[in-house]
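Everything below concerns the one structure shown next.
One chain of protein is taken out of this complex; the other chains stay put.
Entry: subunit A
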Amino acid sequence: MPTPLIQISGLEKAFPTNESWLGQWRFQHGKLKRRKDSVHALNGVNLTINQGETLCVVGETGCGKSTLARVIMGLTQPSAGEIHYLDQRIDQLNNRQRMVFRRRMQMVFQNPYASLNPRMTVYQTLSEPISFHNPQLSTSQVDEQIDALLESVGISASSSDRYPHEFSGGQRQRISLARALSVEPDFIVADEPLSALDVSVQAQVLNLMMDKQEERNLSYLFITHDLAVVEHFATRVAVMYLGRVCELAPTRTLFSAPKHPYTKALLSAIPRLDTNTAQPIRLIGEVPTPINKPVGCVFQARCPYANQRCYEQSPAMMMQGDASSVACHAIEEGRL
């Protein structure tokens, strides 16, 4: 039985749209009404991340993947819902209380060109978190740790005096990973860590992430839109659409038997190398705006199986026989 490390329940996050006070007034039915719009990035997300597993979150632009990562890390406050780390609630901590968790949870960002400070050498970048979280260490001990850390991510310790611009993209992403690992976390959130990298370099970084997971029993929350990477790397996959999780399943189950109509379309759209020329399932229309909460199922507008109930009632996550869970009325009613 896997032990849950992070538990998220009913997580919501709404960003107010930046409209001026005057812009908030609308003329409706002969009356002036003031209305504040907000973008609902997360609409009640429930997830569990187990110890030592990789949970991949996939979805299209604007579905709330990155907001989810930032809320878990405490970089933004959720509007509603709870986040638990083991048995402690961590979504309402102040900065001092959060310090412990900052050390145990780390993040790797999408763009290594932007997430490393260009004016700090690699040594400075790595020594800061180490000596901040371990004030008892002497300088020589810190140096030792940094050398070992750099070697472990495949960068020679002699280059620790260099600046980020002297490294290639893949090397920079490995330095970001080294920075995250420097405080010995249990849990790493990686927000599209491969998307700025070339294919041959992607493989290097992905291999490194897998090695570290094995070494230190790390848990990953891996956010990506690249389904080929997901199939290779994930233990379980959560498919997100417009701020909700619509399917959650073990990787092999998801790829062999996708259930939700959106997951099916998503999987059929991956351009694969094989020569089969099966037409991708065409979704009509595009992702609707997340301004104002939709009533009913979030996927209603593009779903070929939507009926009256989908427009009125929001589907709940239902456990299926094969350890996956899906939020879809059509599957629940047996229409699909």
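Here is the rule we use: a contact is a pair of C-beta atoms (placed from the backbone, for glycine too) under 8 Å apart; a residue touches a chain by one contact, two chains touch by 3 or more; residues count from 1.
Assume contacts and distances are computed from a predicted model.
Enquirer: One chain of this complex is not shown here; going by its UniProt record, which of these names is it: "NADH-quinone oxidoreductase subunit H", "Sarcosine oxidase subunit beta", "Cation:proton antiporter" or "ABC-type dipeptide transporter"?
Expert: Going by its UniProt entry, the chain not pictured is "ABC-type dipeptide transporter".
Enquirer: Would you indicate which residue among A:Gln7, A:Asn111, A:Ser152 or A:Gln204 is in contact with the undisplayed chain?
Expert: A:Gln204
Enquirer: Please pick, from A:Arg104, A:Arg162 or A:His225, the residue that touches the omitted chain in the full complex.
Expert: Among A:Arg104, A:Arg162 or A:His225, only A:His225 touches the chain that is not shown.
Enquirer: Using the document's definition of touch, tell me which of A:Pro271, A:Gly321 or A:Gly334 contacts the absent chain.
Expert: A:Pro271
Enquirer: Which candidate, A:Gly81, A:Pro129 or A:Gly169, sits in contact with the chain we can't see?
Expert: With A:Gly81, A:Pro129 or A:Gly169 as choices, the missing chain is touched by A:Gly169.
Enquirer: Where does subunit A touch the missing chain, residue by residue?
Expert: For subunit A, the residues touching the absent chain are 60-61, 168-171, 198-204, 206-207, 210-211, 225, 227-229, 231-233, 251-252, 265-266, 268-273, 275, 277, 279-280, 282-283, 286-287.
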